[in-house]
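For reference, the structure discussed in these notes is given below.
The other protein chains are all here in position, but one chain of the complex has been omitted.
So that you can tell them apart, the chains are marked A, B and C in the order they are listed, and the count of residues begins at 1 in each.
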Amino acid sequence: MPDWRSERAARDARLEAGRAFAEGKVVVAESVTDLLEAVLRPGDRVCLEGDNQKQADCLARGLAACDPERIHDLHMVQSGIVLPEHLDVFETGVARRLDYSYSGPQGARIAKMLYGGKIALGAVHTYLELFARYFVDLTPQVALIAGVSADRDGNLYTGPNTEDTPTVVEATHFKNGLVIAQVNEIVERVPRVDIPGDRIDFVVEADTPFYVEPLFTRDPAAMTETQILIAMMAIKGIYAEYGVKRLNHGIGFGTAAIELLLPTYGERLGLKGTIATHWALNPHPTLIPAIESGWVKQVHCFGSEVGMDRYIRERPDVFFTGSDGSLRSNRAFCQTAGLYACDMFIGATLQIDLMGHSSTVTQSRVAGFGGAPNMGSDPHGRRHPSDTWMKAGREAQMSGDPALMRGRKLVVQLVETFGDGLVPTFVERLDAMELATKTGLELAPVMIYADDVTHIVTEEGIANLLLCRDADEREQAIRGVAGYTPVGRGRDRVKVEALRARGVIRRPEDLGISPLDADRSLLAARSIKDLVHWSGGLYEPPAKFRNW
Amino acid sequence: MAAADAVSWYEASARQRVAAFLDADSFEEFVDPTERAMSPHLPLFELPRAFDDGIVVGRGRLDGRPVLVAAQEGRFMGGAFGEVHGAKLVGLLRAALDGKPSAVLILFDTGGVRLQEANAGETAIAEAMRAIAEVRAAGIPVIGLIGGRAGAYGGGGLIAGTCARLAVSEGGRISVSGPEVIETNRGAEEFDSRDRALVWRTMGGKHRRLTGGADAYVADTVAAFREAALDLIGRAPAFDRATLEAEQARLEARIARFGDCRDGAEIWARLGINDPDAVPAMTDAAFLETAAGVPEASHDAR
Amino acid sequence: MPGKMTLDQILASLFPAGHSVGVTDGLITGEGPFGGGRLVVVGLDGDTPLGVEGALVLSRAVLDAIKAGESAGSRAPILVAVDSDSQRMSRRDELLGLYECLAHLAKTLLLADRLGHPTVGLIYGHSAAGAFIATALATRVLAALPGAHPSVMDLPSVARVTKLPLDRLEAMATSTPVFAPGLDNMVATGAVHAVLDPAQPLDGQLSALIADLPAGDIRDRLGRARGGRPVAQAIAERVVRQARGG
């Protein structure tokens, strides 16, 4: 007789071992490490919740404090390597293998540990891709998650930062795994049930509220004239040109500038209602003026943003909110929305090569991918048309039966030709290639592949790669907007002018834009305080962004 | 140049402030950039220089009245006092004794002394304070306007305190030691400089106005500063013993009353403000109304 | 270099006939008979930082001297003796408006000067930054005793802020008085008018200074002559000249 319930039995044994440190489901913060040492087994696949925003930090500290004699060689599967503890477990030997997606602040250390062989790396994924593998071949035995509050039965309120939690719980609980949640407080009754209590095995009352990084707050005070120029060109040359209504924005200053130009420059161009109405986007504070001006119909969010909660509560027509009034975010659904229901992704990158491959990896930093490669890719499974998608498709294909023509998602790279410290954005060869060689990765960590990119916008102009008919045209189109970087200065001037004559390259003046008009007075908000005013005092920015 | 009511003081450069602040086209610069009066010392430190050494001085008209004006550029070396920078301000103040303008206006935007020229900067600050005393004693109001990104720190704060009147916007800060300096010397427990709200509760425009450390609070526009300056010129206190006796009494009373307060909000509560925690978020209009109800905020003791 | 004079030695040398100058919490106040009249002394001793309370104690003493001068009809000279730290660096001092208190102290000294009180600074130890500006630098003439060590910031701190190596700064300091700490550099800048001779009685040296008070602020002229501030005077004069020419 085969044993069809061995996983279930193992789970029950873990539960039983953990009960010694719990009162019902509730565990005090001081007992976290004891609990984890009781329920974990060497070699376990463990999902520690944490992405580019929220962090199950109390559980991360508890895990890092585990005795490597007892708990070792764990296989960590998690969205983000963000906290120092996420890497400490590899230093001590508590963990050995890693599959992840994003690593912003720990990018330099993770690179060092990869070179040093401290981490056996499976792969760096996109968020959606990693979530998918939770249900196929990376299903966790134990999940460590974070929420705002829980009752004694384990009913969990995640608050506005629901993010990855439902996905992680779904994959773990329903496949014989154990779910441990840290919460800021135990309450009699949760404001809303984001995760039903029967899916939560233990609830840890954390010593401090879980950490959330204000990753999507861009201070308008730091926006430059160049970023404003690029934003103007994008609005006129892409948003208006393609009538882009459904979209996702990246995290950079360029896209934040676009958000702040909608109610001013966009309004002047008469574009209100015709572009940028439906969004898959975190609640960017810089979107407030556009929302308040009536540009935005609705926004679905991956996560929340620090300080935006009160504002979101008061704008339920725009945001997805629960019965309690607060935001309901969901990273997996929003990533899916960005992939299939948005006609454009527009974001920044650190390096672009001559073909248009882009990467945020530098030789000393492995930042991971997060969601950008997913949002910034053309989904071949898409079947519904839209004017934007069809127009891009027509530009890409010149011939064939129109009824068999596939549309194209707009994938736009919005970059300044030079980054910080006069480092060129355009390069002959991506640093990601060196990294792959040095660490023996089979795939170079490319953020967005060249064949997905449709446009590159710089302060020098817009290159429409859809209209390029061969590799040489493509290279010259890229060189033609690469400014004074070595790549840009290496252009064939005659070919670039020919591309400009065909509209493949469009300069600011071709769009009727003077660089001299790119002025900060165009921004709907020039400071965080202006955003607070736009929100009617509902936006409550974190302390580090205040100057009042 | 956009209209003065649309120009953010905080965002504008020193030159933009002066141009929009004075009557249109009335500004005449002294030792202008074409004279290339640059720092003789910065090259030693491999640092770039500025043609005006970070300060614009000259004459113009304010509502028709002749005034002298100095404006610091907070983005060049933090608006700090170097040898040339300081000498331009000192020269302007000395010129006031000759020319008898209706006022001297100092548009502060400074972190204090420029370390690369520290001795020259510190001495120039002392010279400027002496010159202000003489200009004031001659009956010419010296008005300080503070709303730039660098604030009025270090010796800049002391010069500000020597002026007859001060106008400040919410973003303006006036202080001797900066938060980072205090944190470096005394630790983050004494002053966590990354806690921006704390910085503003301690030395920001609203706190200074409520406690009488500034005589006017204005919106962050050039037009608002202009209006405030016109008003303050008309009611500048004399520079005499009576004024300084009054200031002595005012400052002693402040320390007696608030000396045990740990935070700006505690002081505001003692000043009778109902909801002190709401002060930082108040709009300019609401704040002006609140400040109008605080008798300690307005005085002639400076 | 001789060891620095203590305050007691200074006072004994200034007031051979005795005095009422005392020090409380590092704050110097008092007076003594001097040249047929009185000499008022205020100041800071023992490397004391200057905070809001201290500034107001000293300004009170200066105002009292002014008031006394009004009723007596004679303006006593005021000596500002300084061996201080910098301004007191604290959140509380800034919260309470240290800039106003320090400026107020300076203003009382400047007013006293205008009203006819000879004001003389005497730096005999350390002093720095706000404390220096509000006290000794707010006098008509500033004298120093050998061993005094005025500074804006010490070189290690300058190195930290400017991100230049300390040894390079030290080398630069030997040839460039404009930024380096120390008495010689402040003399070269013109901030310190004269260095007194500790071997000679101070009362006579002080009387000589008072008898020979400069008419105005000559510090930039001294700075040019001594090479510590090569261009300040010319720039200030150029501004004055251009202001006149219109």
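Everything below uses one rule, namely that a residue touches a chain if its C-beta (ideal position, glycine included) is under 8 Å from a C-beta of that chain, and two chains touch if they have at least 3 such contacts.
Assume contacts and distances are computed from a predicted model.
S.K.: Tell me the UniProt name of the left-out chain, picking from "Urea ABC transporter permease subunit UrtB", "Monovalent cation/H(+) antiporter subunit G", "Malonate decarboxylase acyl carrier protein" or "Peptide/nickel transport system ATP-binding protein".
M.R.: Checked against "Urea ABC transporter permease subunit UrtB", "Monovalent cation/H(+) antiporter subunit G", "Malonate decarboxylase acyl carrier protein" or "Peptide/nickel transport system ATP-binding protein": the hidden chain maps to "Malonate decarboxylase acyl carrier protein".
S.K.: For the chain omitted from this view, which of the shown chains does it touch?
M.R.: Touched by the chain not displayed, across the whole complex: A, B.
S.K.: I'm checking contacts with the chain that's been left out. Which of A:Met1, A:Leu443, A:Val494 or A:Leu516 qualifies?
M.R.: Among A:Met1, A:Leu443, A:Val494 or A:Leu516, only A:Leu516 touches the chain that is not shown.
S.K.: Given the contact definition stated above, which residue among A:Asp201, A:Asp378 or A:Glu460 touches the chain not shown here?
M.R.: A:Glu460
S.K.: Which one touches the absent chain: A:Ser103, A:Asn184 or A:Thr417?
M.R.: A:Thr417
S.K.: State which residues belonging to subunit A touch the missing partner chain.
M.R.: 224-226, 229, 416-418, 422, 459-460, 483-484, 489, 515-516, 518
S.K.: By the contact definition given up top, give the residues of subunit B that touch the hidden chain.
M.R.: Per the touch rule, subunit B residues meeting the hidden chain are 13, 15, 32-34, 36, 43, 46-52, 73, 75-76.
Here is the rule we use: only the chains that are shown with their structure count from here on.
S.K.: How many angstrom lie between the CA centroids of subunit B and subunit C, rounded to a whole number?
M.R.: That pair's centroid distance is 24 Å.
S.K.: What are the residue numbers in subunit C that touch two or more other chains?
M.R.: Not one residue of subunit C touches more than one other chain, so the list is empty.
S.K.: Please output the residues of subunit B touching subunit A within their complex, sorted ascending.
M.R.: The contact residues of subunit B facing subunit A are 2, 6, 8, 10-11, 170-171, 194-198, 200, 204, 206, 280-281, 283.
S.K.: Can you name the residues of subunit A that touch subunit B in the complex?
M.R.: Answer in residue numbers: 221, 520-521, 526-527, 529, 532-533, 537, 543-548.
S.K.: In their shared complex, at which residues does subunit C touch subunit B?
M.R.: Residues in contact with subunit B: 52-53, 56, 59-60, 63, 66-67, 70, 87, 89-104, 106-108, 110-111, 114-115, 129-130, 132-134, 137-138, 152-153, 158, 161-162, 164, 172, 176-181, 185-186, 188-191, 217, 219-220, 223, 228-233, 235-240, 242-244, 246.
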